[in-house]
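Here is chain A:
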Amino acid sequence: MRPLLEIEHLSVEFPARPEPLQVLYDISLTIAPRENICLVGESGSGKTVTSKAVMRLTDFEHGRITGGRIRLNGMDLTQASPRELRLLRGKKMAMIFQEPMSAFDPVYTIGHQITQTILTHDRKKTRAEARKRAIYLLSRVGIPEPGMRMKQYPGELSGGMLQRAMIAMALSCGPELLIADEPTTALDVTIQAQILGLLQELKQEFNMSILLITHDLGVAAQIADRIIVMYAGRIVEQAAAAELFSRPLHPYSQGLLQSVATLDTEKGTRLPSIEGSIPALTDLPSGCLFHPRCPFATDRCMQEAPPLEHKDGRDVACWHAEQSASTGKSAGQEPPSSREVSVPASVLSPRLMDAPELFQINRLSKYYPIRGGRFGHRSFVRAVDDVSFSIRQGETFGLVGESGSGKSTLGRLLLQLENQTSGEVKFQGRELSKLRAAELRSIRRDFQMIFQDPYGSLDPRWKVGEIIGAPLEVHDRLSGKEKQLRVGELLESVGLAASAMDRYPHEFSGGQRQRIGIARAIALRPRFILADEAVSALDVSVQAQIVNLLLELQEKLGLTYLFIAHGLQIVRHISDRIGVMYLGKLVEIAPAHELFASPTHPYTRALIESIPHMTPGQQFMANGIQGEIPSPARPPSGCRFHTRCPFATAKCRTEQPELVPAGDDRFVACHYPL
Partner candidate 1 sequence: MTRMIAGRLASSLLVVFGSAVLVFCILYLLPGDPTNTILDPSTATPEMINQLRHQLGVDRPLYVQLLDYFGDLLRGDFGRSLLDSSPVLPKILTSFPPTLALTAASMAISVIVGILLGVLSAIHRNGWIDIFARLVGLFGISMPTFWSGILLLLIFSVHLSWFPAMGSDGWKTLVLPSITLGIIGSGFIVRLVRNSMLEVMNEPYIVTLRAKGIVERTVMYRHALRNALIPAITMIGMLVGEMLAGTVVIETVFSRQGIGRILADAIMAKDLPVVQGVIFFSAIIYVTVNLLVDLSYTLIDPRLRRSL
Partner candidate 2 sequence: SGGSGENTAAGADQAASGQTTAGGELTYALATSPDTLAPQQSGLAVATRVYRSIFDNLVVKLPDNTIKPWLATEWSISDDHKSYTFKLRKGVKFHDGTPFNAEAVKFTFDRILDPNVKVGNAAAQISPYESSEVIDEYTIKLNLSQPSRAFLGNLSQGPLSIISPTAVKKYGDEFGKHPVGTGPFKFVKWEENSEITVERNPEYNWAPETVDNQGAPYLDKITFKIVPEEATRIGSVQSGQVLAAETVPPQNVLALKNDPNFQILETDTIGLPYTLFINREHEPWNELKARQALQYGIDVGSIVKTLYLGTYNQAWSALTPGVFSYDESLENSIQPDQAKAAALLDELGWKPGADGIREKDGKKLTLHYVDGSPNREKRNDIAVMIQQQLKKIGIDVQVEITKDVATVIYQNQDYDLYGNSQVNGDPNALYAFYHTPAAGATTLSKLSDPQVDQWLEQGAVETDDAKRAELYKKVQQYIKDQAVIIPIYVFPYTVAAAKSVQNLKFDVLGYPIFNDVKLQN
């Protein structure tokens, strides 16, 4: 069968100083009709550029195709005129993007933007016909009341809704190739599951090929027929999905696969991770680009770049492919034994059960007033609504829930970075909101925070040494040599060189920055650390490094964590107990493995079922929950989950369930626990 898309030896560069930046190097791949291809790789590996190059969208960013061919149905796109390209875009090949919110022009209605595409490519259609088709498409992608949505503006729809609309728009001219660049990365797991399911369905119906870009191997496993692994602008491996998952040949692919916390990794065990981070394109290593991070690297790897070799229907670019695959040893590094302090999870839990409570939260609420309420009534976003629980000394308490459920707010309340509307937060028996400003400042040494955004959380104008030294200065009045010494120790304890203190944050990679943030958090030897999405922004390989570091520090320093994340596997991996939040309420609390093994709240179960499984070949079944999280400004009556709960009854609609004990160290707020 003739391939739909053929890319041969494609190279792309962007103009830069002092010399052009070569972003893609000798990329070759083909996509057959109705085939699903996934491009995976860490951030900056060139996935997006590849997809943009296919549509020649790189032209608009002054990117230049310096070599190679791109053929769509045999037509050479590298030679096509701008007009020819324009007629192909949207018609034969369509694209959907990561951030649906910003992918729609905010000032035109959804309807306008969809019909615009149709009318551009099908001049014979009248406006009314285009409208009809748009409405059909919207209803087809599962948007309720499509007629009404047509008239709405992008800002008025939720993210999940917009991504559906985006898909409808991409499908409006019946493309043969759909390129989806991280279409679910910005979405909640629940919504991600829905969107992936939708794509599967549509692919059948529209008879198209999909080029899906993702950094989530789980997603790739669900969707892909074939997977292409990219590293620093090159393809390093290409194989059928099942083969790649069962027997990755390239050490990088192996590392990637093992870095992912799956549902079977154990708390307390270290996640294998790839050392270091992806190199900057301006400063590429010699030879095989992966060699500085590769456990198999030899002299040859350092000097000679391995070609992409075709073997048994799969491609790999590694001098030691056979060998690494057969030894079973992988790039995923076992942590050095000197740091090996891990204790099996089963040993930990009982001890933690009787541990003293560090934080006690009683009927805590936080309402944000919203302006412009109707008729002068003040209305509120109930970000946290009457929540009670406690965190025990030495444990890791995980907090999960969909976006907007109030996790971050709850975290900020614990740290008194925000004043509660009502209720109390007791730290070691002291009610924090009653403390005077100076007392609060001095007690802050006991609870610290690690942030999601590794870039925003460090003042770009401060040297790393100053950043980490600041808490020491504030509380211990350290300065000069003493401080420097301590900062050096701290840097080393998070795996950085002490010399890093004289550099500025921007000189570090995301993972390294997160380590700096951690060093700052532990500088005062606090009892408690809030980690709000501390690893969400990081690449998988780096995620694993940071998770390992956190676990190690917990052991060494006896830390207590509140770990907020939307990646459920990670939370499960790191937490002792997990709380599940929904619309400002805690709906379930349970020990981590029990929660996953037997969720009692329907919401918890839905969340877990939404997680894509790392088992390729198996067609994805969208059996998560339907619909989206309602607005916290107008939460549903009764049980807040009743609108999306398959088991909801009349009672659920009227009566609000309390969080009550449900067995061994478990709590649930449901009238009909599973």
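Inclusion criterion for the candidates: all candidates are chains of the complex that A comes from, given by their letters.
By our rule, a contact is a pair of C-beta atoms (placed from the backbone, for glycine too) under 8 Å apart; a residue touches a chain by one contact, two chains touch by 3 or more; residues count from 1.
Predicted, not measured: the structure shown is a model, and the values here were computed from it.
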Numbered candidate touching chain A, per complex, among 1 or 2: 1
Parts of chain A lying in touch with candidate 1, wherever the complex brings them together: 52, 55, 57, 60, 86-91, 94-95, 97, 99, 102-109, 116-117, 120-121, 153, 155-156, 166, 169, 371-372
